[in-house]
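So that we are looking at the same thing, I have put the structure below in structure tokens.
Note that one protein chain is taken out, while the other chains of the complex remain in position.
In this document, chain identifiers A and B correspond to the written order of the chains, with residue numbering beginning at 1 in each.
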Amino acid sequence: MSKKVAFMQGNEACAHGAIYAGCRFFAGYPITPSTEVAEVLSAELPKVGGSFIQMEDEIGAMAAVIGASLTGVKALTATSGPGFSLKQENIGYACITEVPCVIINVMRGGPSTGMPTGPSQSDVMQAKWGTHGDHPAICLVPASVQELFTETVRAFNLSEKFRTPVTVMPDEIVGHMRERIVFPEPGELEVVNRPAPTVPPADYRPYDTSFGDVPPLAAFGSGYRFHVTGLNKAEDGFPTTRAGIVQAEEERQVRKIEKATDEIVTWEEYLLDDADIAIVAFGSTSRSARFAVNEARKHGIRAGLFRIITYWPFPEKQIADLASRVKAIITPEMNLGMTLHEVRRCVKGMTPVSGIFRVDGEPIGPAQILAGIREVM
Amino acid sequence: MGFDYGKYIRPGKLPHIWCPGCGHGIVMKGLIRAIDSVGFSKDMTSIVSGIGCASRLPGYVDFCTLHTTHGRGVAFATGIKMAKPEMNVICVGGDGDGVAIGGNHFIHACRRNIDITYLIMNNNIYGMTGGQFSPTTPTGAKASTTPYGNPDPPFDIAKLAIGAGATFVARGTAFHAAQIDKLLAEAMRHKGFSVVEILDSCPTTYGRRNKYKSVIEMMNHLKDVAVPLSAAEKMTAEQLRGKVITGVLYKENKPEYASEYRKLVERVQAG
Partner (left out) sequence: MSSRYEMRFSGAGGQGLILAGIIMGEAAAIYDGKQAVQSQSYGPEARGGASKSEVIISDQPIDFPKATAVDALLALTQEACDKYSSDLKSGGVLLIDSDLVKNAPAGDFTVVRIPIISTAKNEVGRAIVANIVALGAMVALTKAVTRESAERAVLSRVPAAFSELNRKAFQMGYEKAVAARK
């Protein structure tokens, strides 16, 4: 039997990936260039018995997603730049209350209204530091239509497994371009469901660390009654200001992701075995970089590509290892040096790192990267 | 034998944070009696709030409770109701939370007519942050940010709700304690978005700045200004000046959002 094949946009594939992952609730607000995610889900969710709601604003959409998730359903929202900024407070709420949810942020130019139809990669720092306070962050940066499908599935899996919001951030090019996609069969990709509590309701505590750093989350309406608050809380879910408890809970929330870094981080290496120059890139820029690497090789330059797939947690170990193997690293990105900063932090001066930046709404083409490669040679 | 509140209060969670003389405790008791009288089960009832003094209520009561971000209670509640329509969803909060920072969610929940009961404890002030004026502080009143008197005109929450499309709107006061549970019970039985505004008092941050000499004086003020709808209908505009009309102010039956959406789902699934 041949699999279902389609030629579709990244944003459309993302919506289908969400359905595949078991997402049954979407709340959103229209914003370019992410709107196709909402449009497809408004049609698809009712077919599978799910719910779609267009909220009055971005903040309300994030709130509704968290509320829905607390009833035990997998919930999604999709937005872009300004909307991602507006959602930040409630993303922090999902972090501290440890409610799974997935946020799609299709990156466009900024700050502010910026360039709504132009591509950008300038939200990667906001994905980590956008909400106030210490908190964990998982952010995935797919580079193709097929990968936007599979990474959306992985985002739900990570979110349910670690009880934390997960952000998927295609740039506008990846979100809007059309490619061939082969739909995975049911069961072909892993789908993780939220573990239910194993204790009777009377003994249930929503942050019970005797179950480890990620305690099971009960669903509202399932016979378990508990309290959820954005205040610092104790294991029973009720607010507390007791220093020892607050410190321990804050540390656990960050630790649960940090210690799983090796399990979460994904990347792809291309022609790096003998490379003198490594390009570190992600999203559509990594596709330009791959083109440029091939061109460079034709001219006898040993270039290779390190493609970031999981942006947060950052592939720190892998980049440090890369730095020990190559003579120079170049970070092309559609921002003014966010990845450069992060790569330099990991490289610790072992090898020179330089950037190629573009924020004019045009992609970084292969020629620009090739010129960058020649420059460091 | 009196009413057993203990059945609904979480053990060990009292005393509450509310100041002596604050009416929120009276309202909470009314809410508990209302839930008991309509027979909502504790497991299938969710009480959601935003931020503020009134929004601390969910922590004290034994339901599926959610204390969210400032102004967003109704939006979180909307997510719960849409994802699990069989749950009874009640949202509680204060005036600043509900009609200032949360004003957009409020009017749109009214417009959708989603089956949520929204209890607003209106004490005309931001109490938790120390008494700044809110969108319901009367013009001319003193607050910590209106040292020369409030230049802003206030909202009438009930009129706002009716104008935005809520299908059940009622008003009571913390003084008229016996009426609170009746209004709330009727609101909970109503299928659609129901708004119950309870005029409340904040002696700590509002009363002392506005020449109320005591808690009793503030409570007496609530008693004096309230006019039941039936009485108000017989009064002249002149007689009604400075009064607040209480009771069920508006009620109509209209399609409810979450159940209409489920019908849509059935229609789509039927092909």
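In the analysis below, contacts are C-beta pairs under 8 Å (C-beta built on N, C-alpha and C of every residue); 3 or more make two chains touch, one makes a residue touch a chain.
On a predicted model such as this, the values are computed, not experimentally measured, just so you know.
Student: Could you tell me which displayed chains border the chain that was left out of the figure?
Tutor: Touch partners of the hidden chain, whole complex considered, are A.
Student: Write down which of A:S284, A:T310 or A:T339 is the residue touching the left-out chain.
Tutor: Here the residue in touch with the unshown chain is A:S284.
Student: For the chain not shown, which residue from A:V5, A:V48, A:A196 or A:A371 touches it across the whole complex?
Tutor: A:V5
Student: Any idea which of A:P30, A:P116 or A:P352 touches the chain not displayed?
Tutor: Of the candidates A:P30, A:P116 or A:P352, A:P116 is in touch with the missing chain.
Student: Of A:K74, A:R163 or A:H176, which one is in contact with the hidden chain?
Tutor: Residue touching the absent chain, from the options given: A:H176.
Student: Take the complete complex as the reference. Which residues in chain A touch the chain that isn't displayed?
Tutor: Residues touching the hidden chain, for chain A, are 5-7, 116-117, 173, 176-180, 284, 287-288, 290-291, 294-295, 363, 365-367.
Convention: only the chains that are shown with their structure count from here on.
Student: With chain centres taken as the means of their Cα atoms, state the distance from chain A to chain B in Å.
Tutor: 38
Student: For chain A, which residues count as touching chain B in their complex?
Tutor: 24-25, 27, 46-47, 49-51, 53, 55-57, 59-61, 63-73, 75, 89-90, 93, 220-231, 238-239
Student: Which residues of chain B touch chain A in the complex?
Tutor: The touching residues are 10, 13, 42-44, 46, 48, 58-59, 62-69, 72, 75-80, 82-84, 86-87, 104-105, 107-108, 261, 264-265, 268-269.
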